[in-house]
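Let me give you the structure first, and then I'll get to my questions.
Rather than the whole complex, this shows some of its chains in their spots.
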Amino acid sequence: MVNYEFGAGIWMFQQFIDRYATDAYGPPVSTLEAIERAAEVDDIKVLDINYPFAGKGVTVAQVRETLQRTGLRAQAITPHLYMREFQMGSFTNPNPAVRRKAIDLGKRAVEIAHQLDARYVKFWPGQDGFDYPFQADYQRLWDYSVEGVGAVAQSDPTMQFAIEYKEKEPRSHMFFSSAARTLLAIEDMGVDNVGIVFDLGHSFFAKETPADALQLVARRGKLVSVELNDNWREWDDDMAVGSVHLVETLEFLLALRRINWQGPLLLDQFPFREDAVAAARASIKTMRALERLLDRLDLDALKAAQEQQDALKAQRIALDMLLGTNLVL
Amino acid sequence: MVNYEFGAGIWMFQQFIDRYATDAYGPPVSTLEAIERAAEVDDIKVLDINYPFAGKGVTVAQVRETLQRTGLRAQAITPHLYMREFQMGSFTNPNPAVRRKAIDLGKRAVEIAHQLDARYVKFWPGQDGFDYPFQADYQRLWDYSVEGVGAVAQSDPTMQFAIEYKEKEPRSHMFFSSAARTLLAIEDMGVDNVGIVFDLGHSFFAKETPADALQLVARRGKLVSVELNDNWREWDDDMAVGSVHLVETLEFLLALRRINWQGPLLLDQFPFREDAVAAARASIKTMRALERLLDRLDLDALKAAQEQQDALKAQRIALDMLLGTNLVL
């Protein structure tokens, strides 16, 4: 059993709202309170923290102090590139002044990351892309995206950056939509310090095979971080880990072993109607149980089956492990 | 050209928010202001109005007065069954007190509908359904849904009611998900005054063929209202009419002619990043242009092609009309 450290995107402990329940699913939660909640989970040790912080007048010093007191660590800083001012795009905004604002916000996120000793700055440019046919000059979107992320990355070669791709939402088409496309865009940036946050749910959503896409990113040396959750494959439902795609989640954890992933596993959940602390614990319990199952896996037998691409044998090995059938029958 | 009256869901002229742009895409808009905006479109004559109203202290009298002054009419009242208090469901809420609240809100919507001379009360129970495997007792969800809507409908046999089905969002699975399923649930209600709001975008989203699902609803005498918009088929993007599925929108308008639909056509759009008035005008211009094209359609030739199920001939007739190819080539 790999003894992964666990973490979470801090948003899972904050307030949720959507376009229908406009009075929100619960009361506002400041960044400081969210850290406290994350700490209640016990097993969460690192956080991906949004900047600007939530809550009136919350300072970096307060965030640092709350982290220290609760024994948590900032793993990443994710700037809010998708608020009202960026509704027409951040790095790809048609207005050059807004594009500069996005780059500036990115740079401020770098400063915060240094101050909080975060490992990387994450870009999830949810408003970059397009909604309608004929709306976009796709070559220009490509150039703006490459230039924007590249500019922030070049501004501080000591900082690691990572792009989290997603197919859609809030834009009906997001620019960074899949692992392969994002790898190509990173190539075009011509920098060494930009990689990928691999989000399991986004990979399902992109119609990828996560265990396959993971190796693609890893072999090119671009895997910076790993986030887990689950969904119904046609939308980013951000559910608890393993709740729908249990078999593929298991395969994904095995793929993490194969690439010898040593970093933390972060949760990216939106428990709209559930208690966030309980929702985090549920995912961690499931991941640990799956990890324990993997210890029972006959790797040599699986390797032999995969060498033959023998679907039934490989499935049997996986399902026997999962269902305990080898023990029981 | 059928000279349809046009209308809209009032929400398209109000404030939009989503789970990422939590500072909203624009400022708040009261129900009264939204009516004014709708009137600016010129061609919009009827509205589907949410209740409770938006804006502090807005009264029915004010809404009525604003409608009269602007020359608009209330077509429907749609109660907000999907706000925070109903996050675990309205008619299907596990808590009987909340289910009663939903029924009470439905009845208040009936009163408002009478006061504003609206034609029907619409139920769109976006929080009724489930998110996770194993979460729901599906038989119970069915019973609660049938009982809840039925109870409101029985409370006032003089009022018309209509259910708007949608596959998902905000729940990852909504109870009323497709035309056929909703027809079966309506049967079980044992009342005569509940029908269906047919939303073109929701029909795309449900993987239905809209022109086909429409006739199914109409033949059973359950078509109460028609809403139009467009999307990318995997989500309820609520875009301008005809922007993606132009051919199928044309086929849908032809299907409306075939069932001799005389009611208004309502818009159900969420122009997050566009001007709402312009977005409404765009849809209306497109619908009128499509209607004009349908006048050119050789209905006898199409009928003959369809009797033979001759795909190429039927397509040729439709595309020639659409592309003007019969004139040009």
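Letters are used for the chains, namely A and B, taken in the order the chains are written, and counting of residues starts over at 1 for each.
Please note the rule applied: contacts are C-beta pairs under 8 Å (C-beta built on N, C-alpha and C of every residue); 3 or more make two chains touch, one makes a residue touch a chain.
If you're wondering where the values come from, they're calculated on a predicted model, not measured in any experiment.
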item: Copy number across the full structure, from 2 displayed chains; value: 4
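Note that only the chains that are shown with their structure count from here on.
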item: Magnitude of the superposing rotation for chain A and chain B (Cα, nearest 5°); value: 180
item: Euclidean distance of C-alpha centroids - chain A vs chain B, Å; value: 35
item: Interfacial residue positions of chain A with respect to chain B in the complex; value: 15-26, 82-84, 87-88, 126-127, 131-133, 168-170, 172-173, 231-232, 234-235, 237, 239-240, 243-244, 270, 272-273
